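Only one protein chain is missing; all other protein chains are in place.
Up next, chain A:
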């Protein structure tokens, strides 16, 4: 499975077709053996009287068989779990090594770097990020009005992983980069390891300067690794620039968004934008006693001064 990094690998559809063809061959031989005996019996009854009954029955049979074949073909193609089995064929030590390597940018960009095509590590990282995001949303007291906390967290994380992978794969198709969809999913998934670490630390320790430092260092390292792998697989200055610039921008901005989206300050802005029926007085809850007392003092002093001067 370590050698699975060429772009001409077998796809879902090929393996599904193979399974379907094997099943169909079995079915055809079984049917051929069964229907021969039946046809022998009914051939004698094929007169005018039995025509409608027997013909109708055969037509119905044919329709049923065709429908069953189509349905089982679709089922074997998309719901066959064995298609995904090779992508989960990993050892724990390999997962650990790949997690550490995702933060170490490669130095050699002259020939294509190897990208492992596995889905276990990325999926576990996405689920871990969902859990960390939930924790961050809860501690910041975010209130989601049109949906649920869990739905938002899952949608954000999976949407980023699948959506940005597809977008970068599309860009790499335009820029003639040598990378498959599976490899892109795997690369971006492992790139989320840096995000998980930064969010885990900064959702619990609320220092802005610490967050910016970690954003640059850890986010930057994981972005550099992904960018270096893509550069090694692309030819030409402009395609490299487009592809890597887009990926770097999206990756770094996503971490920035995740940190600030679930911060205590932003909840006030969310309420302001959303609710026209919230009375405006509620928003001005900042230091009113100090301001009010200062105003009152100044007013009293000025009145006293006016009274004294009269």
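We adopt the following convention: a residue touches a chain if its C-beta (ideal position, glycine included) is under 8 Å from a C-beta of that chain, and two chains touch if they have at least 3 such contacts; residues count from 1.
Heads up, the rule we're going with is that contacts and distances are computed from a predicted model.
**Q** Would you mind picking the UniProt name of the chain not drawn here, from "Integrator complex subunit 3", "Centromere protein M", "Protein YIPF" or "DNA polymerase delta subunit 4"?
**A** "Protein YIPF"
**Q** For the chain left out of this view, which of A:149, A:181, A:197 or A:252 touches it?
**A** Result: among the candidates, A:149 touches the missing chain.
**Q** Looking at A:128, A:178 or A:246, which residue reaches the missing chain?
**A** Going through A:128, A:178 or A:246 one by one, A:128 is the residue touching the chain not shown.
**Q** Which parts of chain A face the unshown chain closely enough to count as touching?
**A** Listed in rising order, the touching residues are 29, 32-33, 36, 81, 84-85, 88, 90-92, 95, 120, 123-124, 127-128, 131, 134-135, 138, 141-145, 148-151.
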